[in-house]
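Okay, so here's the structure we're looking at.
As you look at this complex, bear in mind that one protein chain is not there, while each of the others sits in place.
Entry: chain A
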Amino acid sequence: MLIRYLSQIGRYFLMLKEIFNKQTKWSVMRNLIFKEIDDLIIGSLGIVAFISFFVGGVVSIQTALNLTNPLIPKYLIGFATRQSVILEFAPTFISVIMAGKMGSFITSSIGTMRVTEQIDALEVMGVNSLNYLVFPKIIALLLYPFVIGISMFLGILGGWIAGVYGGFTSSTDFISGAQMEFIPFHITYAFIKTIIFAMLLATIPSFHGYYMKGGALEVGKASTVSFVWTSVSIILFNYILTQLLLGS
């Protein structure tokens, strides 16, 4: 079992090496990158905006409901919402959600190409299929921090609206809390995590789709396995990066 996992990890790194070999013609690659930006980035904005806005609201309400001691100032609602959204919710939990949305899309689309011999067709023509299929996804996901930036903004906005219009805090308190003891490095930390998660989101689902065997049923199974491993990797890297960047 351990040997099988190690062999899979080895195969994953060999795949990463092969992605950057024998580049596809730029005129073709450019169009592929734009298509992936549309599918993976633009296509995710709606769900990311929706989830971020409402979860930001919930964080604000739950923080307010837990501040039962009258000595604790109300501006902590804004502070807690900002910290939760920027440090954890936007970079990590949106990425776990994207492992389901983007990841299953990537695995199933590449897996279907494998099942229908489209990948064999690319290889027979002399195309580096890994470069053709995975490289544009990696480049498109360099824009992923832009999605997370929007998620941060909408999360805090949702928190502000829920806090103020729900009667839990005043706008002034929330905003002053949101500005209180702001550490710019926290934004850097969040975006470093985001870039690493973007690479995991592009490559792990591609790996599971590219090397799958079987038919339509196996495409579904590969999507599920891909979601599990992408999520596990994101959570694991989240811990490691937090320890490295904030722990010292």
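Descriptive notes on the structure:
In this section, contacts are C-beta pairs under 8 Å (C-beta built on N, C-alpha and C of every residue); 3 or more make two chains touch, one makes a residue touch a chain; residues count from 1.
In this text, contacts and distances are computed from a predicted model.
You can't see one chain of this complex, but its UniProt record names it "Phosphonate ABC transporter ATP-binding protein", from the set "Phosphonate ABC transporter ATP-binding protein", "TusE/DsrC/DsvC family sulfur relay protein", "Probable tRNA sulfurtransferase" or "Carbon-phosphorus lyase complex subunit PhnI". Within the complete assembly, A:127 is the residue of A:49, A:127 or A:199 that touches the hidden chain. Only one residue from A:6, A:28 or A:216 touches the chain missing from this view: A:28.
Residues touching the missing chain, restricted to chain A, are 22, 24-25, 27-28, 112, 116-118, 120-121, 123-127 (touch as defined at the top).
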